[in-house]
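Every protein chain except one is present and positioned as in the full complex.
Here is subunit A:
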Amino acid sequence: MADKKLVMLVDTKRCIGCNSCAVACKIENNLPKNIWWNRIMTVGGDNLDSPEGEYPNLKMHNITVACQHCENPACVKVCPVGATYKDPETGVVRQDYDKCIGCRMCMSACPYTGVRNFNWEEPAYHLDFAVGDADVAPHEKHTVEKCTFCWHRLAKGLQPACVEVCSARARHFGDANDPDSAVSAILRTRSHEQLLPDEGTDPNVYFLV
């Protein structure tokens, strides 16, 4: 077992689906055009901000969807070259661009459709210089990429960008193996859900409900 169990908590009572976390991720990681590692979905109707039910008997909340950094990641099992792997120290599911051969087995294996992105072409950008943090790995053609839990920020003792920017204070991040951590305290007191629990992947992203 990893030394640490880094987890992300998203409070669905506070999340208003504002997309600030998605944009923070996009800029921080200098994501190419049309690549989003973190997305927001309205739980309700089929369109953005559309509730479920018939007016006025309605309900709506949001979920954010990115790599779930599973305890039991389906992607790791299928990667033929070890490019996607679980970091033994933190439990973060990582992606080594240099090893990735672009076979996209991980994308088919992952039940969380869309959290892994594949650069079919040479990555293209909206601006002609790199935005965001200088320490993020360059994006590569024919390579799978996804949320890193902002690995480059963790290394500096910072929280992932999406956590820092959440003006709703809906996101929490920390070590669930540490009983004294804030995330452990929240998980002890708040009801929470994981996405697709029946898949057996045991995500490290929890939705507080």
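Keep in mind that, in the parts below, a residue touches a chain if its C-beta (ideal position, glycine included) is under 8 Å from a C-beta of that chain, and two chains touch if they have at least 3 such contacts; residues count from 1.
In this text, contacts and distances are computed from a predicted model.
> If you had to name the missing chain as UniProt does, which of "Aspartyl/glutamyl-tRNA(Asn/Gln) amidotransferase subunit C", "Sugar ABC transporter integral membrane protein", "Anaerobic selenocysteine-containing dehydrogenase" or "ATP-binding cassette domain-containing protein" would it be?
Missing chain, UniProt protein name: "Anaerobic selenocysteine-containing dehydrogenase".
> May I ask you to list the residues on subunit A that touch the chain which is not drawn?
With respect to the unshown chain, the touching residues of subunit A are 1, 3-6, 13-14, 16-20, 22-24, 26-28, 33-34, 36, 39, 41, 43-56, 58-63, 65, 87, 89-90, 96-98, 112-114, 126-127, 129-137, 151-152, 154-155, 157, 164-165, 167-169, 174-181, 184, 187, 191-199, 202, 206-207, 209.
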